[in-house]
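Please see the structure below; I have some questions.
The complex appears here minus one protein chain, its other protein chains still in place.
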Amino acid sequence: MAQQKIKKSSLALRSWKKLVRNKLAMLGVIVSTLMIFASIFANFITPYDPSKIDFTNMAKPPSWEHLMGTDKMGRDVFSQVLYGGRVSIYVSVVGAVLGSIIGMILGGLAGWFGGKIDLILVRTSEVFLTFPNMMLVLILVAFVGQGINNLIFIFFITGWMTPFRMVRNEFLSLREETYVEVCKAFGISNLSIIFRHILPNTTSPIMVATTINIANYILQEAALSFLGLGVPVTVPTWGNIMNAAKSIEVIRNYWWLWLFPGLVISVFVLAANFAGDGLRDVLDPRQ
Amino acid sequence: MKKNRIVLAAAILFVVAGTAFTAENALYLFIPTTGATMTTKLDHPWVNRGDLWKVLMFRSLFLPDPTLTTVSSDLASSYRISSDGLTYTITMKKGPTWHDGTPVTADDVIFSVQTALKAAQVNAIYTGVFSHIIGAADYISGKTSSLSGLTANGDVVTMKLDTKVGNAINVLGQFAIMPKHLLKDVNPLEFQNASFWTHPVGNGMYKLQEFNPGNYAVFVPYEKYDGPKPKIPKIILTAMTDPISAAQAGKLDLYNTNATDQISELKKIKGFTSYPVDITFYRYFVINIKDENGVPNKAMADVRIRKALMYAIDFKALAEGLYPGLARQIYTGVPTSFSAYDKDAEQYNYNPERAKQLLKEANFDFSKTLRLRFYYGDQTSINFMTAVAQYLAQVGIKTDVQKFQGDATTELYKVKDYDIALKGLSAFGFEEWYGEYASDNSNFINIMGKDGYFDLKVNELRATTDPTKRAQILLDLQRLEQKYLYKLPIYTMQNIFFVNTAKVKTTGVFGNPWFNWDYKFADWELK
Amino acid sequence: MLYYFIRKLLAIIPMLLLISLIVFVAIQFSPIDPINYLASPDMTANSPNLQALRQLLGLNDPIYIRYIRWLGNVLHGDFGYSIVDGSSISKLIAMKLPATFEISLAALIISTIFGIGIGILSAIKQNTIIDYLGRIIGVIGISIPQFFFGIILIQFFSIKLGWLPVGGRIELGYRTWWDHVPNMILPSLALGVSMTAALLRYARNSMLDVMTKDYIKTARSKGIPEWKVYIKHAFRNALGPTLVILAFRLPILIGGSVMIEAVFSWPGIGAIILQGVSSSDYPVIMMTTMMIATAMLIASFLVDLIMALLDPRIRFDR
Partner (left out) sequence: MGRGEIILDVRNLRTHFRVGSDDLSILRGVSFTARQGETLAIVGESGCGKSVTVHSVMRLLPKNGRLTGGQILFHDNGRTFELHKLEPFGKEMRSIRGRKIGMIFQDPMASLNPVYKVGDQVAENLLQHFKLTKHEAQRRIVEMFASLGIPEPERRILDYPHQFSGGMKQRVMIAIAMICNPDLLIADEPTTALDVTIQAQIMELMGKLKKEQNKAVILITHNMGLVAETADEVAVMYMGRIVERGLVERIFHNPSHPYTRALLRSVPVLDHGKTERLETIRGATPSPAECVTGCEFANRCDFMTPKCRSGIISAYEIENGHLVRCVLFEGAKELPNE
């Protein structure tokens, strides 16, 4: 067993070395993890309570006490961005991971059993894919209402199709592989073949798809909140902070109210995408 | 060398295209392009009566003064009210004609009142009066094909009411008369969406010259107008994204708003003068106290809890912080600047200790989260509600603040999934504010129950016109109001008119922008 | 071969019916009642006739009756009337479609030229400055939120430089079509950039993939010039997957982008969708959804057609 152990770790080691060499991907991984930790430990970083209203210093430009200035209610934008990160990242990560899990399970079932199940699942995925994404989200918001958990529900309902396709294709091709026949010959049950043998092979594309989905959902949460349909208004998220930027007056005079949240969203999504790309190159055998 | 020549050329092209617009010799008005405004047709005047182009396009029987207290003649030359106050005899003028030349007659008045009674989208101040015309109920239910209490012979209209209505004449000063010969085939229920509104024909000083749906409408003086001839040759109503850049670009001359961010911006623009107007535009909390069959909402049923809310929130600081110079704090339905205001009404100054004590007295269940809701989309309202949530948190009340998912009317009176909701009311008179307490209000009984404590006084108010009697009735109503505290009054919001005085000379006297009043537009002129 | 495509075309119809049913049922659960949307809450307009209007429009009937009636009307070409606005939806769409079509078309053209152009260039000049630049633009393009990019454009071009209008499409004094071109520039740019980024990544990846193939070596062994190797052999094979992505972009010509139209107050179909959904104006939602769904299904049909025309292996196999 020891022999097998070393081999496995060296694979991970090798992938890690390749990842490290890809400078952009490393940058992505570092920046995104840094931002995640900054959000989680927000209360250590900023003394201010994000929702504390303080009429004495309303809409002040960035200064030493308030790194990103204050909004129209005197709330510190920097702490809003940090605390906002918690919800935005939480919603996107959970949404993406759940979406991938559902995608993998359904993909596995459709790919492995084929026939009727496969047909139904593929048709449903087509129906979901046929919907223009924004339209589907808008209707689901009207259907389910606003709220953090509802948003997560919306994200994984609109996000399972890509992982589903990937896993299904992987299954269709792997199903004919000889080692699968060998497992069957040994009398290993279908379920364990699916989950112990075939699914591990699909982890690499799934990881890439999940990272890209996380990046997309951050954007979508921001977009929805910008339209006023996202997470409830009083919960600070990156989108809600940007909501203030809808009025031309804010765009004109209070540049820090939209510049910093916008930059933060862009940097995080950029980092996630770089990490995703890096992951794809590392795990892609051909590279 | 070649490369930057191209860039230069492109820049010039942009600049030229950007200023292709030449300022025409006209008065520019503004409609925001958000929502469905003006997408396919113009808005009808039976809900919002106050837009300048509606005032100039459509006349009512009488023309109120800017303070909406007195009326002068307009389509009608005079009126007489019988001693018992139930019969109104109104004599029509001969001169007025519709913009297509046909004369305005008493039949138009009868047609308009009957259509209003059956219309789906109409301001309640009209139905408030017309529903008291004798035979109104039968007419609405379809038993009779015409209103028995409203008759016309020649140019005299007689209106018989089943009870005295104090503000009847004032309401008739708002009610726009519609052309019978153009609208008689339209089903009253679909009056607001009739194709008439793609090219409306009015009877006022100006007529519609051109309408480009979704973009702009142009009005010019009506040559056969029987009143004083206006000096402004053209009025242009444009749909634009933002009033401030429009004003800067010289595409906006008259605009009214109560949005703080727009006000601070418009005040900076050269050549613009601001005219603040005090109006009964209320901002207040409605409370989900009990439903129409009296089942109370435990969290809010006890009046001491509602009193505690008034003490717990520093409305004064919020007014100065969020609505500087706009919001005036109110403690009853009557603003403090009005003579009828009850001087010894309880003035809830910010007193968190008193609030906590009241909450303890009413053994308020602190573990429960109060549901705070609102339906306005602007950022200032969102900030207001988050601030309120924070004040309540300081007295130990947990709150969950959200914007209503559905439309306000459904959420406020049918779904009722809330404890406290921020509401607005643009009232014509005190009848609207106190009408909400009456048990005949089909919406508010769902959240206040049908006790009817206010019914007697409200009906009295509705019936009297005499100012001194009304002042006494208002005093009683204010006392009732403070006793039950069914509604938590917060502010009346001032409205500010901005005029490009560098280009337009006006009378400088402005009234409530939501209603019809005499702009004396004939004296306006372009410099 | 033809039989296959007819069958694929016919399969669109049941799919459309299924989607219309799903959307129709989903809307009924929305907490918003379009009729009440008519009565502004600030006015005490609690007219009892609102319920009569609901009855007139048949909103009280059970769902399946309303669905069948709606379907019957649509099949007869009557797209129905907006509950909130009262205007006929076919007129509304006819008025708004050109607005959406023009910026989407401009954005499509921008993104196709730059997307594929830079994509190929960075694939050919792999790991050089151009490649890194291309990749960076690609990732930034899909990372910046559209509305944030829109705001930056407005702040810079409209407010700071004052070259372009803040938003809106037609303003007073516009006589010819050309007058409102300045209004189109920023929305098309904002829409175009995000589309370019995605296309660029696809074009680059499929080009790189093709360039590793053996037939590229064969082509070079014939001594033909490099540009011919890239365009005639490499790009011709990379064209298939790239066109597939493009085909799936066509629906934006019909549906427009809700985000861009919100930021630039562009009176397009996207604006109607947002307005329709927020007032649960179901006839409007149904028509706009069906329009876009049809465009999507036709796009996926086009994809099969493109793949067949471009790739002989598929054409003869079926």
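By written order: A, B and C. Residues from 1 in each chain.
Methods note: a residue touches a chain if its C-beta (ideal position, glycine included) is under 8 Å from a C-beta of that chain, and two chains touch if they have at least 3 such contacts.
Given the structure is predicted, the values throughout are model-derived calculations rather than measurements.
Student: Of the chains that are displayed, which are in contact with the missing one across the whole complex?
Tutor: Displayed chains contacted by the hidden chain, ordered by label: C.
Student: Go through subunit C and note every residue touching the omitted chain.
Tutor: Its contact residues with the unshown chain are 126-127, 213-215, 217-226, 233, 236-237, 310-313, 316.
By definition in this document, only the chains that are shown with their structure count from here on.
Student: Looking only at C-beta pairs that count as contacts, which pair of chains has more of them, B-C or A-B?
Tutor: Between the chain pairs B-C and A-B, B-C carries more contacts.
Student: With chain centres set to the mean of the C-alpha atoms, which chain is at the far end from subunit B?
Tutor: Computed centres place A farthest from subunit B.
Student: Taking each chain's centre as the mean of its CA atoms, how far is subunit A from subunit C in angstrom?
Tutor: 23
Student: Roughly how far is subunit B from subunit C, centre to centre by C-alpha average, rounded to an integer in Å?
Tutor: 39
Student: Just how far, in Å, is the C-alpha centre of subunit B from the one of subunit A?
Tutor: Taking the average C-alpha coordinate of subunit A and of subunit B, the gap between them is 46 Å.
Student: Give me the residue numbers in subunit B that touch at least two other chains, ranges are fine.
Tutor: Those would be 241-242, 245, 405.
Student: Can you tell me which residues of subunit C touch two or more of the remaining chains?
Tutor: Where subunit C meets two or more other chains at a single residue, that happens at 30-32, 166, 280.
Student: In their complex, what parts of subunit C are in touch with subunit A?
Tutor: 15, 18-19, 22-23, 26-27, 29-32, 135, 139-140, 142-148, 151-152, 154-155, 159, 166, 212, 251, 255, 257-259, 262, 273-274, 277-278, 280, 285, 288-289, 292-293, 296-297, 300
Student: Which residues of subunit B touch subunit A once you look at their complex with the stated criterion?
Tutor: By the definition above, subunit B touches subunit A via 241-242, 244-245, 261-262, 264-265, 317, 320-322, 377-380, 382-383, 385-387, 389-390, 400-403, 405.
Student: Which part of subunit C faces subunit B closely enough to touch in the complex?
Tutor: Residue positions touching the partner: 30-34, 36-50, 52-53, 56, 81-82, 84-87, 91-92, 95, 158, 162-174, 178-179, 181-182, 185, 264-265, 267, 275, 279-280.
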